[in-house]
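These notes are about the structure you will find just below.
As you look at this complex, bear in mind that one protein chain is not there, while each of the others sits in place.
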Amino acid sequence: MSETITPVRTYLVVFLALMVLTAITVAVAFFELGPLNDIAAMGIAITKACLVILYFMHVRHSSRLTKVVVVAGFLWLLFLIGFTMSDYLTRGMISMQGTIG
Amino acid sequence: MQGESSHSWGLAHHFDSFDQQREASNLGMWVFLVTEIMFFGGLFTAYVVYRSGQGAAFALGSHELDITLGAINTAVLIGSSLTMALAVWAAQTGRRKAIVGFILATILLGGVFLGIKVVEYSAKFEHHLVPGPNFHWNGPEAPGVEMFFNLYFLMTGLHAAHMVIGMGILLVVAILAWRGAFSPENHNLVEGIGLYWHFVDIVWIFLFPLLYLLGRNIQV
Partner (left out) sequence: MSVTVTTPARRKNYLNADYGIKSWLLTQDHKRIAILYLVSITFFFVLGGVMAALIRVELATPLGDMVEPDTYNRLFTAHGVVMVFLFLIPSIPAVLGNFLIPLMIGAKDLAFPKLNLGSWYVYNLGAILMVAALLRGGTDTGWTFYTPYSSTFADSEVILTALGAFVVGFSSIMTGLNFIVTIHRMRAPGLTWFRLPLFVWAHYGTSLIQILGTPVVAIAILLVAAERLLHIGIFDPALGGDPVLFQHLFWFYSHPAVYIMILPSMGVISELITAFSRKRIFGYKFVAFSSLAIAVLGFLVWGHHLFVSSQSIYAGLIFSVLSMLVAVPSAVKVFNWTATLYQGSISWQTPMIYALGFIGLFVVGGLTGTMLATLGIDMHVHDTYFVVAHFHYIMVGGAIMGYLGGLHFWWPKITGRLYSVFWSKISAGLIFVGFNLTFFPQFLLGYMGMPRRYHSYPEEFQILNVLSSAGATILGLGYLLPLIYFTWSMRYGERASDNPWGAYGLEWETSSPPPTLNFDEPPVVTTEAYDYLAMRDKKTAA
């Protein structure tokens, strides 16, 4: 199993896409879109991270095992955040100091 | 005792082939990066938990950060990822001088990033926004804002520490590359440090919106 070599052109295109996305996310932050602000910021960040992982880190052409490892890493992060938040979001009556609303 | 066998140069004694060695090294690096995800994950969890409790204070905190410097740094770091990717490409295609050049460019961009970070940190220091006994905040939500800056310094600090370590290793790899240690079939070190560097970039890709952007839309 030898390596797949990504052409330089691809790297440059991905770099440009990352730059454009950065510009968009900064611009969007200044508009009042309600909850969409957070969603847009996180959505763009996830897109950028995926671009870096798939192209700069070659996961697109890596073995299935590598893909599983990457997915598992983020899945476990979700477990950590998700189950912790299952506590904080349902405490209900007990409000933390400084809570708004 | 090790490495004197009939194997070709650069292949460790306990591997059968360069392919096996490369796959092991690559998998090892990815598994290490998973531990890094979880390491930063603890801080990200703290951020999510505390932000869910005190969004207004965190919005106030993010207004104190310099969005221009943050955006420039994002661009700089993504640029360094590009040069890192090109260094790996140069190793794959056996361009010795190009490896060295691209790695040095990566180190340089990393240095620019850290330099800008120092400017930002010192501004926070002057404005008494560094948590601890000297923290001072005139406006509302002072405790929550201090918590925001706790997380800001911990997250960006841990990230910066990773960059410093990465730059140190990159320097060693550059020297090895100059000496011709890498070949198209054996350049695991370049590939490994490349993965690490991209990971550090990804952490920043999330830190930037979380710390600088979220809450910007809220008028304060």
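Should a chain be cited, it is by its letter among A and B, assigned in written order, with residues numbered from 1 in that chain.
Convention: a residue touches a chain if its C-beta (ideal position, glycine included) is under 8 Å from a C-beta of that chain, and two chains touch if they have at least 3 such contacts.
Since the model is a prediction, treat every value here as computed from it, not as a measurement.
Engineer: Among the chains you can see, which ones touch the chain that has been omitted?
Structural biologist: Result: the unshown chain touches A, B.
Engineer: Of the residues B:Ala57, B:Leu129, B:Leu189 or B:Leu211, I need the one that contacts the missing chain.
Structural biologist: Only one listed residue reaches the unshown chain, and that is B:Ala57.
Engineer: Per the definition of touch given earlier, which of B:Ile107, B:Met147, B:Leu195 or B:Leu211 contacts the omitted chain?
Structural biologist: B:Met147
Engineer: Of the listed residues B:Leu11, B:Met38, B:Ala75 or B:Ala98, which contacts the missing chain in the full complex?
Structural biologist: Checking the options B:Leu11, B:Met38, B:Ala75 or B:Ala98, the one contacting the hidden chain is B:Met38.
Engineer: List the residues of subunit A that touch the chain left out of this view.
Structural biologist: Counting only subunit A, the missing chain is touched by 65, 72-73, 76, 79-80, 83-84, 86-92, 94, 96-98.
Engineer: Could you please point out the subunit B residues that touch the chain left off the display?
Structural biologist: On the side of subunit B, residues 1-2, 12-14, 20, 23-24, 27-28, 31-32, 34-36, 38-43, 45-46, 49-50, 53-54, 57, 131-133, 143-144, 146-147, 150-151, 154 touch the unshown chain.
The definition used in the following text is that only the chains that are shown with their structure count from here on.
Engineer: Cα centroid separation between subunit A and subunit B, in whole Å?
Structural biologist: About 15 Å, centre to centre.
Engineer: Which residues of subunit B touch subunit A in their complex?
Structural biologist: 19, 22-23, 26-27, 30-31, 33-34, 37-38, 41-42, 44-45, 48-49, 52-57, 67, 71, 74-75, 78-79, 81-82, 84-86, 89, 92-93, 141, 143-144, 194-195, 198-199, 201-202, 205-206, 208-210, 212-214, 216-217
Engineer: Can you tell me which positions in subunit A touch subunit B when the two form their complex?
Structural biologist: So the residues of subunit A in touch with subunit B come to 1-3, 5-6, 8, 11-12, 15, 18-19, 22, 25-26, 29-33, 37-38, 41-42, 44-45, 48-49, 52-53, 55-57, 62-63, 65-66, 69-70, 72-74, 76-77, 80-81, 84-85, 88-89, 96-100.
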